[in-house]
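Only a part of the assembly is drawn; its chains keep their places, and the rest are absent.
Lettered A and B in written order, each chain numbered from 1.
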Amino acid sequence: MARISNEQLKQLVEAAIFVADEPISAERLQETVLLDLKVSQKRLKAILDELQLDYRPRGVQLIKVASGYRFQSMDSLAPWLSKLWQEQAPRYSRALLETLALIAYRQPITRGEIEDVRGVSVSTHIIKTLSERGWIKVVGHKEVPGRPALYATTKAFLDYFSLGHLDELPSELDFTALADTVVPDGQIKPDSEELH
Amino acid sequence: MSEPQDTQNDNLTRAPVQQPLPLAFVHGEAFLERPEDLYIPPDALEVILESFEGPLDLLLYLIRKQKFDIASLPVLQITRQYMEYVEVMKDLKLELAGEYLLMAAILAEIKSRVLLPKRADAPEDEEDPRAELIRRLREYEAIKQAAQELDSLPRQERDFFLAAAQTSENCQPIRILPTVTLQELVLSFQDVLTRAAAFEHHHIKREALSTRERMSAILERLEGEAQFVAFQALFTVEEGRAGVVVTFLAVLELVKESLIELVQAAPYTQIHVKACQPLEDAYGTDLE
């Protein structure tokens, strides 16, 4: 089959996203299910947009996250759907969330730099939990004595929080601006370098 | 103070600002102003104190509680309150992290610099002694807020779940089989011949491949035929003279190798062909 009708294409793309083991990108669709079908990027994008619209009123939605497209349940259904599982969704401590936020906003960052901002030591347990969840990874080492590891967030982190890009995180400008408003007439300059 | 475990203390670690409800009755201001007048079960107090994420968090709490501006950092007041806390921690023999004591020293140092009368010859642009601490407090507050926002983002397993469908039963993973080139095949055969030549007793002679192919074809044709097949049925007239010769040679070769048997009832009558039958159970069962 070298040509495929729009109807068939939509069914194929829809089924592929549903059965794939992880979010699937347009590129991977082309390399796998659409191989030999001669579907242009533009046509594929139009089909994906159509699917997104088709599912808008449904219980599951087509979402684009960092590593590709996936279907996920409507946010508003969570209280009922969570009854399908015995355990509650994991909750995360402030220490873990602050560490994760620092890595997300200031990456790449060393453990020492995280500790400087938080004013306390970062437990190995937290770094381990974040790594095991696949949310952070070591992307290099800082060329200072001890060559500490530099941490960054992963696509899996963005996927978990349903984000497409790092810049979809709640804007850092928001709290930089907030900080600016409390500076009394130029006496103390916000160290903007550090905030970015 | 070591950081609290991630999961168990979760409600508690958020307590002071985020979720006032569960602990509202214990971390009131009264306790902070006059700790000696207010009975707080030691366990609860410990929980409150452990809920701070460090000296910056505690300072921020003290500032926000009294609705001060971070930038105006009232060092005298805040230092006094901070020290009270640290004393309580010491009294309770909490494992007091070095960071809290270090902060106490920093506050004391700033306090002394603020209290010192400004010297007449001091340079105009001398930095505010509080500047560095204020910068750190604001930076910490920004991250604390970012963490809260992160926590409120829609999150897998809590706010949404992944939707998946099964593949239909007829959907099997595709295995990409290795490619083989004709050249590889021919070279392999040549390797075998070269090696076989080293053994004297093998004489691999050239044979017309078309004959061997036809031998396979005839065997296949006869396989499963219980009855004799007419000799002529093996020939295809359309193939012409060359085809007939190849078939004939193949039949002779097969007879020679005892793979087929030919039967002719009487001279000039129909010749029949049949694959050789196993002698009943003479050779045991078929190993293949």
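The rule we apply is simple: contacts are C-beta pairs under 8 Å (C-beta built on N, C-alpha and C of every residue); 3 or more make two chains touch, one makes a residue touch a chain.
Note that the structure is predicted; figures quoted are calculated from it, not measured.
In terms of the labels on screen, the copy numbers for the complete complex are A x2, B x1.
Throughout what follows, only the chains that are shown with their structure count from here on.
Put simply, the C-alpha centre of chain A and that of chain B have 15 angstrom between them.
Put simply, chain A touches chain B in their complex at residues 15, 18-19, 60, 70-75, 78, 81-82, 89-98, 100-102, 104-105, 117-123, 125-126, 129, 159-163, 169-170, 172, 175-176, 178-179, 182-184, 187-188, 190-191, 194-195. Those residues of chain B whose C-beta lies close enough to touch chain A in the complex are 1-7, 9-10, 13-14, 18, 53-57, 69-72, 97, 99, 103, 128, 131, 134-136, 138-151, 153-167, 171.
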